[in-house]
Each structure stands twice: as structure tokens, then as C-alpha cells.
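As you look at this complex, bear in mind that one protein chain is not there, while each of the others sits in place.
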């Protein structure tokens, strides 16, 4: 339904990341190879950690391939952590407040997938959001509400548990409304230092998720590759689909798993809603 | 904070209404004489009852004075009932889902004013909305939520009581949060046959509201006026500020009152939250 | 590069035409079957002849599939002649002034294809436009300039000769710049009474063009088809690709030909730049 990438590593100019790769996210906005939808033309967003205390967020309702401001910004801005997302709406309005990534203080969040039959469960899920966070909800998407549920359940303290708890709540409320498979998701979230990538779906057939393998090995393998040559050893990408065709460059994140990127390490752990601490 | 007009009467081409008058709504979008803000450039909306079973709604985030599609549509569409609204945002995002008028089936609603300290009371007010209506809320404004509260309290059965009840709930919840004057409003709503215009504020200093006087008298007074000459006797306007300078053409709706326009009649009644039937 | 339809016949609500057919233009905006590009998400336009003296034009830079105002307008407006166009840009900016159809008085024009290496010939073609028409050019596309060339060469007097002359000028100037195949086109134009559809390309491999066959025969063949049942016998469509799968409903316009739709008749004639009257 959407496509996204999460980069961390040596400072990179955004256009190197968003426009230059063969199967770049901007290319995918028109022609995604692995997406549930080939066209992801219902808006776009970038979050980038520059020198300011809070990450910048650029949201656009235009298709990414058309947005000149995105092109200009990308040619100027350098960041050591970048989240980018192209949207294929599953029904909610195409407006900037519905574009990913979403932000809360230094935290940034983006989602591919959906909460099934969202209109049936939206009210109950909304009520489950911590009241002090409620007024921050600006859009009408399942993805933003999912973010606020994760924040409610402690995203800023323990992302793995918070996301598991949010998923558990979504599944319980969904099941109570007779929804068989309440959630389908890949999610990326970061506090600016560590990136968490989640792959999960209630039916056990989750959308694709990949992370990049060791850059130094790749660079040895592909000495002429321009993108690789500029990257430090600890640079890592988590993506909903590979950005290029380099054999060996991408490793699939398994079904029901979480990948944690910190510095140059990528740690995989199983992910399940039963990891949740039941909210009191 | 906003400006609006509600027309009913003989079928009129929209541009006659929106562009032609001296102090037309499109002129007011740049330079309002009586508004709390002189510029109302944060979006625009028109609702019009044509031949289709449901009224059409055109929403734009551009300033009205710039919107070419509005100009084109207005030059083509004819309607016997037109609601139009120019917005000066009090904080919420400028997006189509935040533009007035709002629609539910054949009902249309628009609002000038605000729910004070909206972020403090938004959650409680949201919970007060009938759950089956909840998923229809698309935007993030106080005005749309006010509409859904009125729908919850029976707008489609008895608009006067429903709006009084919604105002009562808004005031009670506001007061419980220490907000002295929870609401400021002029509201227009219609089912396509009758128009209700409300003027009220908790502090008793409401935004301006006017309705047009008898067209036949005016036409006799101003035989050369082009706009008047084309209108039938039962044509009526309710407006947040007069559209022109014709002496005698406009009558102010008093503080805390409701004007009901049906055919060529304009009936005034007092309006007070105590008219509410307390929701069970 | 683009897709379009030109309808004439009994008054039809625009949504019947733009949204209802299986392979409607709005569907094609995301997934065109026959287009050079599958996605036509770089803007949209509709021209419709209602009751006003001049046709209405609605232009949007959003993908057609997302535009709520288009949906609303289409549910309200009825017209006996409709031009609609979805754009896949070949380079020029995505802005309303670059959206088809273009209008001059009662004439409306839309184009699928391109003037090859437009940047090389744009200045000379611009100079060939009648000086009094020049200030009306608002956008930066080859298609709008082509329209103004046709107007320069007498579109309002003799469309066939005017378009042939414009093509001849485009080819001559193109050839003088070493461009082998200067033009690729299907064009539809109308004065509100007659529609002319042109299929031509310098290399003799033109984009697809179809016109609908006799409605009464089709209606007899498909008695359950809702769209057909509401149409009068003289209703006709000219389209860049068929809107549905009814066998027998569509007839291809041959290479290098012009189809003239007047009332219920569709007349085919060969089209060639040599039909041009050399401008003095």
C-alpha cells in the first residue's frame, strides 16, 4: 500500500538516497516492483535529522515524482538519518496531515500496511490513546493512530514492547468486531539514534521488508558503485523493497520479526503481540 | 475568524452570488470589513443544491480570490440554495477536510467563530459524538466536531433543539475545564429546504449576523440594481457581513437568536443553550 | 503520454462518463492499458458545455483518482458535450495552466503525444503564433502551443486545414533542426457543435484512437448495459482507448485520419499535412 526507506549512517545528501538508486523511492512512487499497489502517488514524506534539535519533516500531497520542492530540498539537505515514505492511500484523504512519517518530539514513525476495517474500530482505538496525546492527532489515518497507540504504550521507553502492546490492542479490538486479520504492517520508527523495523501481520503473510548487509563487504564486491563508495561502514538501510539489483546487498527480515539498527549493527529478534505487557 | 453566506430563492448562477456583489465573499476573502481577521485566505468552500439528490461540495485550500476552478464552476452552476464560506484558520491545518461547509446526507453546515481552548476539550467532545457517526469525521476542526455534535443531538429532527443541546454540552465541558467563555458562533445549516442561522456566544458578544430584507421592497427602491432584478420575491440571504451598501437591504440578527428562512419568510426566535433537551 | 475522451450526445451527468465505465478515464489515470505510460497522474482536466455561453474548464494538478472536487463537480454537472484529459507529463511543469483541455472562446482542444525535442523548436513555433493571440498563452506545454498554432491558421474557420497547416509548420521547423519525426499526436477539438478527432504522427506510428459505433445497435446487443440505456441514438465518444470491453462498441480511427462527429454521424477522412494551405 505504501513504500518506505529508513537510512542511518554517514551524512548523506538526500538526493543520493531518494533519486540516485536504480529502483529509488521516487522511481517506486510510479512503478513499485513489490508493492501491493504499483503506483504510490497519494503523497510523500521525508523526515531527516540534521543539525537542529528536532528532525525536519517534509510532507507533500503531490506524487513524489512531480514534486520540485522535494528535489530542491534533497539537493541541499544532508543528514545522518533519513526516513522517507511514499503513500498509496487505502481510503483516507490525501492531505499533508495524512502523510508519513509522523513526528512526536524527536521520534519519527512510518507504516506500510493497514488496520483492517478501520472505520469499525477507529473510535475504540482513538479512546485508547493517552488523553494528553490526543490533541496531537492531526490526520485521519490508521497509521498515525497506530503511532499514537505506540506512544501511549511507551514507545519512548521500550519500542519493542510498546509496538507489541499497540498491536495486541488493535488485534483484540479488531477481533471483538469480528475482523479476522486486524493488522498488516511493516513499521519503522526512530528516536534519532536507533532505528526499529517491524514486520508483522495478523494473518502471517506480511508485506516485504529488507535491510542492507554490511557496506564494507559490498564495497569490496562492487568497487565502482558510486552510492556505496561514499558510505561509512556503519551505514544501513531498512526498506520495504530493495533499491537496486546488487546481489548480496539485501537481506530479508523474516516474518514476525523486528530488526534493530544501531550504529553498524543489525540485530534481529522475533516480534509477537504476546511480547506485550498488558496495559493496566 | 471566517465569513459566510447562505442563499435561498430563485435559481441563481453561483458567480452572481460569489463574485458580482460590491462586497462579495470573494472580495471579503482578501479584505473583510467586519471580520475578526481582515484576511480569510485559509481555504474556501461552497455547497450548492442542484438537480442531484445530494448537494455538491467544493473545497479548496487556496485563497478564494485565486481559485480558477471556483471561478469556472461558479460560471456554470446554477442552484436555488447556496452555502459559501471563506476560512481564517484559528490553528488547525489548512486542508480540504477542514474547509466548510461540511455535509452529511442532505444536510450542510458552516460556522464562524470557535470553540475556545479546543485542544483542552476536543477529546471529551469527540467522545460525545454518536459512535455510528464518528467514522465520518474527516478533519480536525472545532467546527466539524460541532456539526457532528448537533447531528448526534438530533439536527435532522429539530435543528433548534439539537444546536442548543450541542452548545450546552460544549459549555458544560468547557466550564469543567475552567474555560470561561467556551463558544463563539454564528452557524448556518440547511436540509435543502429550510435554512437556520444562529448567533450566539458564551460571553454575549457574538460575531455579526445579518439577513436580507424583503426583495420586492428593495427592488422598488433600487430599480437599477442588477442582482436584485433577477431574484424572485422569496429570495433570501443570511450573511456574516453585508455584501453591499444598499441602505435598508440588511437586518441584523440580534444577539442570542435564531433566524429561520423558509420560502420567503424569515422568522426570528431567541436562542439559548437552555432550550436544550438534556441528552440522556 | 496522455489519455482523453470526447463525448457528444444526450445530456449526461459527468460522473456517468468519467467514473462509471469499467475502464473509465479515472481508472486509466492509474492504470492505462494502451497508453505509452501506464500512469497518467500529472494532472487532469475537463471541459464541459452546459447552459453558459462559454464551456466550463476544470483543471487539477492532482492525480484524477484523488481529486474530490472533480468527483463532486461530476456528480452535479450535466452536459451534452464533454472533453476530459488525464496527463502524463513529458517534462513541462505540473501546473493548472499546463492541463488540457485548453480553451479559446467556445473552442476547446486536447492532445495526446508530443512535439519532439520541443525545447529546440519552441521559440520558432512561438514566433509563428499570431501576435494578437500570443498573450493568451498561459502555460509552457507543446500541446497548448500547438493549439495556438491551429488557431493562428484558422481553426475557427476550417479545423481540418488549420490543423494540417499547424502540423506542416511543426514538421518543417522540426526538420530544419534535424528532428526526424517532429510530431506524434491524437487531437480532439470542438466548437461546441462538432468534434474533430485527428490521428497522425510524422513516423506513421500514431497513438491509438477510437470512436464509438452506433448506440442503437449496441443497445439492442446489450440491453442490460446501464450507460448505453440512458444515451440517445446520436451520442458518440472519441477516445484514446476504449472505456469498456463491449465487443463491437469501438472502431479504430485509421492511421493519418480525421474523424468528424456531428450529431449522430461519424465521418472519416484522410489527414495529411499536405492538406495544408501554405501560410502566406
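We just call them A, B and C in the order they show up, numbering each chain from 1.
Just so it is clear, a contact is a pair of C-beta atoms (placed from the backbone, for glycine too) under 8 Å apart; a residue touches a chain by one contact, two chains touch by 3 or more.
Being a predicted model, the structure only gives us computed values, none of them experimental.
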Omitted chain - touching chains that are shown: A, B, C
Hidden partner chain, touching residue among B:62, B:138, B:158 or B:234: B:62
Touch criterion as defined above, residue of C:40, C:96, C:112 or C:152 at the omitted chain: C:96
Contact footprint on chain A, counting only the chain that is left out: 13, 48, 50-52, 54, 56-60, 68-69, 72-73, 75-78, 96
Chain B residues that touch the omitted chain in the full complex: 30-31, 38-39, 41-42, 61-63, 66, 68, 89, 93-94
Contact set of chain C toward the excluded chain (per top definition): 92-93, 95-97, 119-120, 122-123, 126-127, 131, 134-135, 137-140
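Note that only the chains that are shown with their structure count from here on.
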Fraction-based call for chain B against chain A, same above half, different below: same
Where chain A and chain B are represented by their mean Cα positions, the distance between them in whole Å: 41
Residue list for chain B, restricted to those that touch at least two other chains: 96
